[in-house]
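Note that one protein chain of the assembly has been removed; the remaining protein chains are unaltered in position.
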Amino acid sequence: MSLPVHIALLHGPDQPGLVARTAGWIFERGGNIVHADQHRDMESGIFFQRIEWIPASDATSAETEAFYTFASSIGMQARVTSSSHRPRVAIFVSKFDHCFHDLALRWQSSDYMCDVVAVVSNHRDLEETVRGYGLPFHFTPFTVETKAETEAAQLELLRSLDVELVILARYMQVLSEDFLKNLGRPVINIHHSFLPAFAGGRPYHQAAARGVKLIGATAHYATAVLDDGPIIQQDVTRVTHRHGVADLVRKGRDLEKIVLAQAVRWHLESRVLVYGNKTVVFD
Amino acid sequence: MSLPVHIALLHGPDQPGLVARTAGWIFERGGNIVHADQHRDMESGIFFQRIEWIPASDATSAETEAFYTFASSIGMQARVTSSSHRPRVAIFVSKFDHCFHDLALRWQSSDYMCDVVAVVSNHRDLEETVRGYGLPFHFTPFTVETKAETEAAQLELLRSLDVELVILARYMQVLSEDFLKNLGRPVINIHHSFLPAFAGGRPYHQAAARGVKLIGATAHYATAVLDDGPIIQQDVTRVTHRHGVADLVRKGRDLEKIVLAQAVRWHLESRVLVYGNKTVVFD
Amino acid sequence: MSLPVHIALLHGPDQPGLVARTAGWIFERGGNIVHADQHRDMESGIFFQRIEWIPASDATSAETEAFYTFASSIGMQARVTSSSHRPRVAIFVSKFDHCFHDLALRWQSSDYMCDVVAVVSNHRDLEETVRGYGLPFHFTPFTVETKAETEAAQLELLRSLDVELVILARYMQVLSEDFLKNLGRPVINIHHSFLPAFAGGRPYHQAAARGVKLIGATAHYATAVLDDGPIIQQDVTRVTHRHGVADLVRKGRDLEKIVLAQAVRWHLESRVLVYGNKTVVFD
Partner (left out) sequence: MSLPVHIALLHGPDQPGLVARTAGWIFERGGNIVHADQHRDMESGIFFQRIEWIPASDATSAETEAFYTFASSIGMQARVTSSSHRPRVAIFVSKFDHCFHDLALRWQSSDYMCDVVAVVSNHRDLEETVRGYGLPFHFTPFTVETKAETEAAQLELLRSLDVELVILARYMQVLSEDFLKNLGRPVINIHHSFLPAFAGGRPYHQAAARGVKLIGATAHYATAVLDDGPIIQQDVTRVTHRHGVADLVRKGRDLEKIVLAQAVRWHLESRVLVYGNKTVVFD
């Protein structure tokens, strides 16, 4: 789309007339609604809306400010972005490169509307790979003893670059609650998931030993609880007894790429609204 | 949901303010919008909307009439139904019973909000099966020579019962253009579909001979062109060289059941809007 | 297939020449191998085979006996069946009828090669439904206090009918370890499964609250550990925030039907070999 559009994600207590008021506010200011999608959670009585519109003038920040005021007046929490804004993104990696390549290629081919401003890793293994895409690589070594220091350095880096989204592309460390709280920006993580779930290490070995017929991957916003947090996207792939652990790992990699890529796309397009421990994805 | 809601499906040329006007109209009359979903076809410039609301009063037909007038005033075609209305449905069958059983069981368990008022067949094979569900069975024998007479009799039956939806549950005859035009009510059909497509008879034999890895089924509104018409739902299932023709047919049956059941559900819930030769499904 | 074939499922420690010996044994006796499928678990060093052959003579039991002797001589455990044998099956139900209808219709249409000799329930709700298919219904009321008595009565019934397979079609009671051990015949169960897994009651409510994007079902052989045991088949279906608890339950029902039906088919066709807590499914 060539025209810059405004996108608002709203949620708050349901009340009669919300759709009419929001649409009316935009219409009265000469805006044109391009897309609008609503949802009402029946159990919680919460109203959710994603609305895209073309404003009458190109005074982007004024329109945004005015909308926040309006949303507040009807008791809604809002997040507004403009399609002309390119979010600043940092990718965290460890040693596995499959998710990184997948994201970097999508970014490189302008498939993603964002600027990748940093790649951060606790290992040097992918340094050359990262630089091959012309991306800045930041080495932040990590030991249990230095976790606090490392996270402080990472936090400073992310702030100095004004990073708006962190993607954990198979970053094999758990971020601390403090880090997440201080960062105050969304962090998307990808992890394998199985039916049934397996606690402890080497989940693919456990899955093979248990003879599962499906393996899965889940992309979610990171919280301080490992592999928990609001789910954005999930998918599975079929496996049989013919697949050994190495096959499961390989199939898992392909799945992780596609699920993470989808979750990142939805986030960048302002399609994901979080409330409580769940998401509403306006796809 | 226990409260009766109104559901409108709208479409027409896009123009600024449509969302605001529709929502405003409902709000001003004291109605409460429960769900609203919009879509704009960028290429054709057509606006589509599905909107569910609880009217202030229970004067159902007055509200419906008023909405039609309003829709017309903004250049929109509309179809309005109330959730308290149970559509009257006729099921057409031939000799295969799998889709019929599936639909009948969903109807029997109140999973479908509709009244099945007639089962029509060109064979007597399923008569006992149909009566086993307490449903009226109508035998309308069919030969090439008597096609016009048979269709005339079927038409009279459907009209006398005020049927609002016809489901072809593996009815192995093509309905004539005249029949469809004179009926003037939607007809949902299910048929197998393959990649690539196969012309001519015995498609499962052709698919097996061609070594396809997927077989599919498509539910669509019937038009006079065989197996054509606006697509409502499609799905596929995986097959291998180990599956012979009988396996393909069996797997096809399971697929046909699930795809037809889904399409019927969406239609009954007023989620399907047809324009041109395609559908917008507000799921 | 009209010719009666023998089907053997073998497993035991791998050693050179196993495929040659088995095939040689059949060939020397004038048999013709119709299908053969092998698998070697690399980690455990176990060899698995499913082999179908047409014996030279129709002395079924002699061929079977001879094969058991042969299998034993090469250190293999074997299970041999003939395609002319129709297993005697009991179906356990509680109040939900969807899986029962699905199985009964497949049995009724000769889609399953088995004889359903009993339907057992701890409730009378489905009595009429069961009898409608011409199947014998056995009411075995159940309370926590009478569990031992009920299971003893059920065991006596199953033995008196020489039942070879029990299918738990949404039977809402956990069978005791003693029951399963004394029965000594396979029991197939179906249950929902989620990513992540949810402990405790009302799993669909938990899944909705957690905002899962997939719901799943798993068919497995029952063991004394609830919802555990060797997995035969699994599948998932996609859900969104638009689906409330009732939708999840409804979608779960359709999934349970298809997954249980597939698992039962594979079992009846002697395609499932259990070892340890996993299965090899020769599909």
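Going by the order they are written in, the chains are A, B and C; count residues from 1 in each one.
Going forward, a contact is a pair of C-beta atoms (placed from the backbone, for glycine too) under 8 Å apart; a residue touches a chain by one contact, two chains touch by 3 or more.
Here the structure is a predicted model, which means the values were calculated and not measured.
> Looking at C:34, C:113, C:174 or C:245, which makes contact with the chain not pictured?
The single option touching the absent chain is C:34.
> For the chain that's not shown, point to the residue among B:64, B:150 or B:233 touching it.
B:233
> Please give every residue of chain A in contact with the chain that is not shown.
The list for chain A reads 97-98, 101, 105, 109, 111, 132, 242, 250, 254, 258, 261, 283.
> Could you list which residues of chain B touch the chain missing from the display?
39, 41-43, 48, 193-197, 208-214, 216, 218, 228, 230-236, 240-242, 244-245, 276-281, 283
> Extract the touching residues of chain C with respect to the undisplayed chain.
Output for chain C: 16-21, 23-24, 26-27, 31-40.
Throughout what follows, only the chains that are shown with their structure count from here on.
> Could you put a whole-Å number on the gap between the CA centroids of chain A and chain C?
That pair's centroid distance is 41 Å.
> Hey, what residues on chain C touch two or more of the other chains?
In chain C, residues 242, 283 touch at least two other chains, as defined above.
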